[in-house]
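Comments concern the structure below.
Shown here: the complex without one of its protein chains, the others still in place.
Let's look at subunit A:
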Amino acid sequence: MSTLLRLATAGSVDDGKSTLVGRLLHDCKAILADQIAHVKTVSEARGGDFDFALLTDGLRAEREQGITIDVAYRYFATDKRSFILADCPGHVQYTRNTVTGASTADVVIILVDARHGVLEQTRRHLAVAGLLRVPHVVLAVNKIDLVGYDEAGFTKIAKDVNEVADQLGIADIQAIPVSALVGDNVVDKSAETAWYDGPTLLEYLENATGRIDNSQQPLRFPVQYVIRPQTDDQYRDYRGYTGTVASGTVSVGDQVIVLPAGRRTSVAGIDRAVVTATSTAVVERPSAVAGEAVTVRLTDDLDVARGSVIVAAEASPGTRRELAATVSWLSDRPLTVGARVLIKHTTTTAQAIVTKITGALDLDTLGVIDATELALNDIGKVQLKIAAPLAADPYSSNTITGSFLLIDAHDGWTLAAGMIDDEEGELL
């Protein structure tokens, strides 16, 4: 099993996300000598102590303003597993970047300043984590050193966060009292929190189950690009459909349906490339599982192109031209009913019209309220009419065939992250 774990930080501005990431890397001995020397020099030039946040806040503007603006990715490994860490911004203005970092995360670490408790951004980021269905959420109650390592305060915040999480349908939150600055319960157990008998942050992360295993789901294979070498050799008549298995397993002989056409055929071969300094060839393999980039050949000569999705014959999602979805709106320009946009769903990009805005998430009550438009950072429910049929699943059963982007057709900006609702539409 791949033991890689992808983490993202979240939580309100200044709650200590970057400091925590720096501390985690530092205490795992994942920072090399020249990086430490650099941070020391810069910290001293500013007349302060060693600033762990400088290990990830690498942009000039971030250092000048003392805040994180965009996601920084860091890579480290312990004896147990390796990690990709996405340190995200807390400032509301940069929520789109936090959504970016969280969209690929297996674990989101939500930080809360022990002095301030749950703030609006905490709720917003929890909602984002819930919406994206990030498998695990850790609550790091940070700056516990500034409240005298007070157990009651910690318990209160954990309770508040759990209430919010319950409403958002997030299960299983591990709350950990930490001081990113001092290092309490990050890698080393703190002597100051004798009342806490849970894991340190690193212990938790080393033992968390990773990515949700998509290999048991029905086959979905979005075709990216068709390979036709048309060379004079053994590959003269080769025609292969490249892609990455989105879910399930594909095996030679499998009965499949090619969407959107709906034609039935079977898998003739699955190829993986073998290249040496001088030769480029493929070897056949009996099967491939979710996450693997392969090339599939089919028995019948069908019209298969980019945008086609090869699916298990016994569990086809069919296609639809109308979608009900929940979107995280990432643009300064508000979304209104009737808006024409592009939708990018797996390997299909098509025109779409927003036919309805059915509601928006109210961060105070966590209920859905009526809305006629969605503004920057809003989470809302919409209905879309699409110019091409999409082979889509609900996001709850498949994060790849259940997700999409809305794109501005004029300037190409990514407007929204979309998640397709279940039939009943109860995602929020």
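Keep this in mind: a contact is a pair of C-beta atoms (placed from the backbone, for glycine too) under 8 Å apart; a residue touches a chain by one contact, two chains touch by 3 or more; residues count from 1.
In the analysis below, contacts and distances are computed from a predicted model.
Undergrad: Missing chain's UniProt protein name, "Sulfate adenylyltransferase subunit 2", "ABC transporter ATP-binding protein", "Ferric reductase-like transmembrane domain-containing protein" or "COX aromatic rich motif-containing protein"?
TA: "Sulfate adenylyltransferase subunit 2"
Undergrad: Of the residues A:Ala288, A:Leu363 or A:Ala392, I need the one that contacts the missing chain.
TA: Residue touching the chain left out of view: A:Ala288.
Undergrad: Using the document's definition of touch, tell me which of A:Thr78, A:Thr355, A:Gln383 or A:Thr414 contacts the absent chain.
TA: Reading the full complex, the residue touching the unseen chain is A:Thr414.
Undergrad: Could you pull out which residues of subunit A are in touch with the chain that's been left out?
TA: Those residues of subunit A that touch the unshown chain are 1-4, 32-35, 42, 56, 58-61, 63, 69-75, 82, 84, 96-97, 99-100, 103-104, 213, 215, 224-225, 227-229, 231, 234-235, 238, 242-244, 269, 271, 273-278, 280-289, 291-293, 295, 306, 330, 342, 344, 347, 399-400, 403-405, 407, 411-414, 417.
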